[in-house]
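Here the complex is missing one protein chain, while the rest keep their positions.
So, chain A:
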Amino acid sequence: MMEQPQPCCKGAQVMLNLQPTSSVSIQYHPLFGSHDDLILLELDEKLLPDVLYQRVTLRGQTDEDAVLCTKSKTYSVKFVGTSNSVLLVPPADYSTSCKNSRDCDGEDYEQQIGASVIKVAPGNMELVEVAPRLDKLKSILSENLYSSDEALEKADLDSMERSKRRLYTWDDLTNKVQASDDELRTGLQARSAVEIDGYWRIVDEKYMDLILRMLFHNSVLNDWSLDSLIEDKVVSVLESDGFPRKLAYHCLYVYGGRVEEAMDRGVWKMDARRVCVHFARGILREGKRKMESFMEEWMRMIPEEMQVSFDMLEGEVLTEKLGVETWVRVFSVSSLPSTPAERFSILFKERPKWEWKDLEPYIRDLNVPGLSSEALLLKYTRRTQPKVDAEPVFTAR
């Protein structure tokens, strides 16, 4: 749009549209100064519309490095200095747009001829796509789990009591967590968080356990199929059992999914893997168990309709051989940090050697923009293969 030569006589326009065999005077702007409030931000062409249409924000606490968030992505913001002199030339009418300045009277503006330099820029900001910093989300939501006590006392809680607890609204979270809106929403979902009375909460596993068992209990009593649960019925029965409506929905949401074909009728199918993982975690919460006794109790807890297999527990439990016995214990990928360096450090503290099939469930969720999982392995592990046909083994680098 700037390519067509326009006979204008001032500012950036005249400089950029300078006609052959002509010249323009370059001078200091009437408002020349350090202008620390003017920042240059270099960014990809594809991000330009996001910024121009006001879809980006900067997020971070004062002790954190700021990140820039679009609707779906997070970018770190870095200052890059330059040793050259970068003379910044605004358009001709720039000074007229700053109404509050004393220096900005008509007289000075009239004096302006040619193109004026408003500041010498010491460098510019650059953007690098990064993974969202979601570890904080879990830690702040875990400060205050939603438990059965709270569900029962709910009515008695006065607002004073409520304000004493540290609870977070969506706006609090976007102010505290360095992630884009989409990433934050995905993060809340992955952590099974639920919005209760305007606050995002993680529900205590023991309370979830209570609701889930009651749901199964009711399904037996009422002869419901776990593959086609009618939402209205389930929710109203659980409500009459004393569970808040919101939590009844949440239970369906966490341990099941809507049946696509019957979307309008609100039909849900329980997810065998999520249910099985839940019960396994419950059994192992007290500590490790011998494989046989674990399997026996686990099978007993799971509704008959559901197919169980030990593979469902990948990324949730580890097994180890002690003598002739095999033991099972909880080691959940969701409890591990999301930055690769910290993740691998904990993994190798847990086990000095990992086979690929054991390691994979614990690293497949690692998300580092621009770095493939192969590159991650190269960076943080040493791969050895005792024999050509043997399984590769990964150790710390």
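A few comments on the model shown:
Here is the rule we go by: a contact is a pair of C-beta atoms (placed from the backbone, for glycine too) under 8 Å apart; a residue touches a chain by one contact, two chains touch by 3 or more; residues count from 1.
The working rule: contacts and distances are computed from a predicted model.
Chosen from "Methyltransferase small domain-containing protein", "WD repeat-containing protein 46", "Chromosome transmission fidelity protein 8 homolog" or "DNA-directed RNA polymerase subunit", the protein name that UniProt gives for the omitted chain reads "Chromosome transmission fidelity protein 8 homolog". Remark: the omitted chain is touched by one listed residue; of A:Gln27, A:Asn218 or A:Ser332 this is A:Gln27.
Seen across the whole complex, the unshown chain contacts chain A at 2, 12-13, 15-16, 18-32, 36-45, 48-49, 51-54, 56-62, 66, 68, 80-91, 93-94, 97, 103, 108, 111-112, 115-117, 120-124, 174-175.
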